[in-house]
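Note that this complex is displayed minus one protein chain, with the remaining chains in position.
Labels A, B and C are assigned to the chains in the order they are written; within every chain, residues are numbered from 1.
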Amino acid sequence: MTTFREKWRHIIFGVDSPAGRLFDQLLIACILLSVLCVMLDSVAAVHRQYGLYLYWLEWLFTLLFTVEYLMRLYVSERPAHYARSFFGVVDILSILPTYLSLVMPGANYLLSIRLLRALRVFRVFKLMAYMGEARILMNALFNARRKILVFLYSVGVMTVVYGTLMYLAEGPANGFTSIPQSIYWAIVTITTVGYGDISPQTPLGQALASMAMLTGYAIIAIPTGIVTAELTSVGRMPSPQAGRQCPQCRKDEHEKYANYCDRCGAVLEK
Amino acid sequence: MTTFREKWRHIIFGVDSPAGRLFDQLLIACILLSVLCVMLDSVAAVHRQYGLYLYWLEWLFTLLFTVEYLMRLYVSERPAHYARSFFGVVDILSILPTYLSLVMPGANYLLSIRLLRALRVFRVFKLMAYMGEARILMNALFNARRKILVFLYSVGVMTVVYGTLMYLAEGPANGFTSIPQSIYWAIVTITTVGYGDISPQTPLGQALASMAMLTGYAIIAIPTGIVTAELTSVGRMPSPQAGRQCPQCRKDEHEKYANYCDRCGAVLEK
Amino acid sequence: MTTFREKWRHIIFGVDSPAGRLFDQLLIACILLSVLCVMLDSVAAVHRQYGLYLYWLEWLFTLLFTVEYLMRLYVSERPAHYARSFFGVVDILSILPTYLSLVMPGANYLLSIRLLRALRVFRVFKLMAYMGEARILMNALFNARRKILVFLYSVGVMTVVYGTLMYLAEGPANGFTSIPQSIYWAIVTITTVGYGDISPQTPLGQALASMAMLTGYAIIAIPTGIVTAELTSVGRMPSPQAGRQCPQCRKDEHEKYANYCDRCGAVLEK
Partner (left out) sequence: MTTFREKWRHIIFGVDSPAGRLFDQLLIACILLSVLCVMLDSVAAVHRQYGLYLYWLEWLFTLLFTVEYLMRLYVSERPAHYARSFFGVVDILSILPTYLSLVMPGANYLLSIRLLRALRVFRVFKLMAYMGEARILMNALFNARRKILVFLYSVGVMTVVYGTLMYLAEGPANGFTSIPQSIYWAIVTITTVGYGDISPQTPLGQALASMAMLTGYAIIAIPTGIVTAELTSVGRMPSPQAGRQCPQCRKDEHEKYANYCDRCGAVLEK
């Protein structure tokens, strides 16, 4: 029995065997297909004609993912630990809505089912785990987290200030019905999205809006500069194979042309 | 009495004691809540139902901030210096509007109160002082100030030129009613905001607009390049404690915890 | 006869003789003119007045390009190899539509001709081969391909999640008629295009949309950072002739025209 568990643990959690890779590929295909079903079911014309098929497909995928989730708990060495991990929680959230639609019947059950069902789209998040290259980007963003927070805070203050000024300059008559609404406009403008559902009509408002646009256009340089500086400095870090190890204290990060170890003073080999 | 002043000076201006940190956290919460009140009060539906509560909350916050301002002046070593500092001026500006609404009654007092009240949103600026990481970004922007000015000036010239050309090409019939209006359109376009409230209708106008868009799309690279180059060079600058010079060979770039010079092997001073 | 083939091979495939350069310049002019004809013909007013002239010009260019294609096959050393290469396929695709319009007559032949004809615009792709500087940009993009894929995948997940949330928050009544439609909206918003054909109406939807905009505004920094880091590191890479190693101390980064090693003073080989 232990052999069975260990074998499946390798297939489900590992990617170093043909069976493990096949399992992962099938799982990704199922996740993408099930998300596609939820999407298609939301199109009125498709729902009318194929709603029933999509309903049963939905249940098929839910059962498959339930079996997979139970298997993961069973083969895992510490099931409780897995269940509390990020992907354990995503797993349970991605099968729960379909079951919940059973215990909450009623007059408007059709719509509520679909609303809950739509939450299953978070299943997509699971795909994230299958890519390793994301780590470098994540590290760069993590190192720059303080600068990014300062930047986001500044943008937040700016949107509040511009939003309030525009509320005073344009007023409810021109679509700026309240300060929160004006802040929404300021975000639309500063991020250079510019829907045009609300736009300034008075000369003063247009002048203020012009300033907001130029501000947004100029400050987009700041997050870009932050991320680029991080990624560039990551690229400057010595690669493992280039590091000569000190023969005495084993420190292995030295400048390229160092003659002596800067920790213990031993002579480094060329 | 001096002890009392000093104790409160530490609480109000310092952040190195539990009491000082608690004071700052409470202050930030109050500022955010009071700004939230001003915002909510501007929503017509909320004002109708909770206007009175928000009115009294407004006064409560104003009195709290007044007490805080007087305390700051009292415990400060040089009150006049604080009152003229940036945050001293912001402090007084953020409590004044509510008091002004008392001495300026009249038929339309309700609206004017709210207009003045909305100025209190500048209180948000105070939050800025609580973040230290902003300095690096500020320095990068300060070092690049001349290049940014040249860039903004070029963008300004471009918007004037494109605005005038579009005014000639499209004319008042297509929404380009005046040159200032056309310049507003050019800013909306070059910053890639693109509301669509004014958009070219003639082939010539669309050709000119296409050029303006491509210009704006291409030149956004310039502020980004400026800020990135600054931030990258800041990251390369040796930090103060790391710049120890080797007493023997004068090499002055060593790793932070180096004991020996990696060029000549001499012992480095701590 | 071999002399004739070799002479024309130099003219058609080479760019190192005056005749070869003239041939390339004429070819580029013809390609641009023929694309211009297709474009102009799609304008209703132009088609009504000059449709016949454009029709014959179209045939003239098609015959010219056919002769050129046959010549390329004839003078090429390995005709089958050329026919299967990228530009061989583009060549045949750019003359086929006009011929196809002959064998597919019918009631609606006029429109179908023009649809097929419009495909000839891909002929523009051929111009790409005449520029060599593109290689550095291509290399930078190729080196960064994994990071770019991770980024595009993250953006994809984000648009699906934001699209679904907006479908739940706004619903069909406000234009978000289905999840695919909502995903289209999310792409329009996150890329900061912002048509405004669909825009959120409810406060909850506007709050979600604000988050989506700020997300899109912030993450544009990531592809920029990736590409910049690649281009900067390309610029730092030693060019082949510059990477001479010092025979004495093994330092291998010297300026291009250095005669002596700047570390140990040994003579460098040319």
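By definition in this document, a residue touches a chain if its C-beta (ideal position, glycine included) is under 8 Å from a C-beta of that chain, and two chains touch if they have at least 3 such contacts.
Keep in mind the model is a prediction, meaning the values are calculated, not measured.
**Student:** Give the residue, chosen from B:Pro97, B:Gly194 or B:Gly265, that touches the chain omitted from the document.
**Tutor:** The one listed residue touching the chain not shown is B:Gly194.
**Student:** Using the definition of touch stated at the top, determine which of C:Gln25, C:Ser42 or C:Ser85 touches the missing chain.
**Tutor:** Considering all chains, including the one not shown, the answer is C:Ser42.
**Student:** Going by the touch rule given at the top, which residues of chain A touch the chain that is not shown?
**Tutor:** On the chain A side, contact with the omitted chain comes from 192-196, 224, 228, 232.
**Student:** By the contact criterion defined above, which parts of chain C meet the unshown chain? Give residue numbers in ascending order.
**Tutor:** Residues of chain C in contact with the hidden chain: 35, 38-40, 42-44, 115, 118-119, 121-122, 124-125, 127-128, 131, 133-134, 136-137, 140-141, 148, 152, 155, 180-181, 183-184, 187-188, 190-197, 216, 220, 223-224, 226-228, 230-232, 234-235, 254-255, 257-265, 267-268.
**Student:** Determine and list the chain B residues touching the chain excluded from the picture.
**Tutor:** These residues of chain B touch the chain that is not shown: 146-147, 149-151, 153-154, 157, 160-161, 164, 167-168, 172, 177-180, 183, 189, 192-196, 199, 203, 206-207, 209-210, 213-214, 216-218, 220-222, 224-226, 228-229, 232-233, 249-251, 253, 263.
We adopt the following convention: only the chains that are shown with their structure count from here on.
**Student:** Look at interface A-B and say which pair in A-C or B-C is its repeat, using the rule that over half of the contact pairs are identical by residue number.
**Tutor:** From the options A-C or B-C, the copy of A-B is A-C.
**Student:** Grab the C-alpha centre of each chain and report whichever is closest to the global C-alpha centre.
**Tutor:** A
**Student:** Quick check on chain A against chain C: do more than half of the interface residue numbers occur in both copies, making it same, or fewer, making it different?
**Tutor:** different
**Student:** Taking each chain's centre as the mean position of its Cα atoms, how many Å separate chain B from chain C?
**Tutor:** Chain centroid spacing, chain B to chain C, equals 40 Å.
**Student:** Report, in whole Å, the distance between the mean C-alpha point of chain A and the mean C-alpha point of chain C.
**Tutor:** Whole-Å distance between the two chain centres: 29.
**Student:** Do you know which chain A residues sit against two or more other chains?
**Tutor:** Residues 151, 180, 183, 192-196, 216, 220, 224, 226, 228, 232, 257.
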